[in-house]
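Just one protein chain is left out here, and the rest sit where they should.
Up next is chain A:
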Amino acid sequence: MKVQQISIFLENKSGRLATLTHTLSEEKINIRALSIADTTDFGILRLIVDRPDEAYLALKKAGFTVSETSVIALEVPDHPGGLASIMEIMAGAEINIEYLYALPEKKTDNALVIFRVEKIDKAIEVLKNNGIVVLTGDKVYGL
C-alpha cells in the first residue's frame, strides 16, 4: 500500500534541475509526480517515478544526495469537500501530515494526492476502514 518517493537535496543554483532531469532521462525513468520544498538556500525535490529503486541508484551515482521515503497515494473525490473528508479522518486518528501534493490522474474522475505522514501504517489502516482508496505502489508507478 506504500509508495516509494525519491527525495533529492538541491542547492539553489542554476542548472541543478537540468542535470537531475537529464540523469533520469538517460535512464529512461519517467516522472509521475513532483513537488519542491524550498528555502532561501536549498530545496528538496520529491519525486514519484515509475522505477524508484533505479532512480535512486542513478541519482546517487550522479553525485546527488538522495533518500527514499514511504508515502501513501490516495484517491480523493474530485468535488468540493473531497479532501476535507480525508483530512477529518486523519485528524480523528491523530495522524500528523508532514506534507502533501497532488498527482495528475488520467484514468478516473478522482484526484490523486500523495501524503507524507508520521504514522504511515496506522494511516493506511484507518483510511481503508473508512472506505478511502489507498493505491498500491505498482498502480501509481504504472500510471
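Please note the rule applied: a residue touches a chain if its C-beta (ideal position, glycine included) is under 8 Å from a C-beta of that chain, and two chains touch if they have at least 3 such contacts; residues count from 1.
Keep this in mind: contacts and distances are computed from a predicted model.
Between the listed names "ABC transporter permease subunit", "Phenylacetate-coenzyme A ligase", "YciI family protein" or "Ubiquinol-cytochrome c reductase iron-sulfur subunit", the UniProt record for the complex's undisplayed chain reads "Phenylacetate-coenzyme A ligase". When the omitted chain is restored, the residue from A:G63, A:P104 or A:G131 that touches it is A:G63. With the whole complex as reference, residues 5, 7, 9-11, 16, 37-39, 41-42, 44, 46, 63-67, 69, 98-99, 116 of chain A touch the missing chain.
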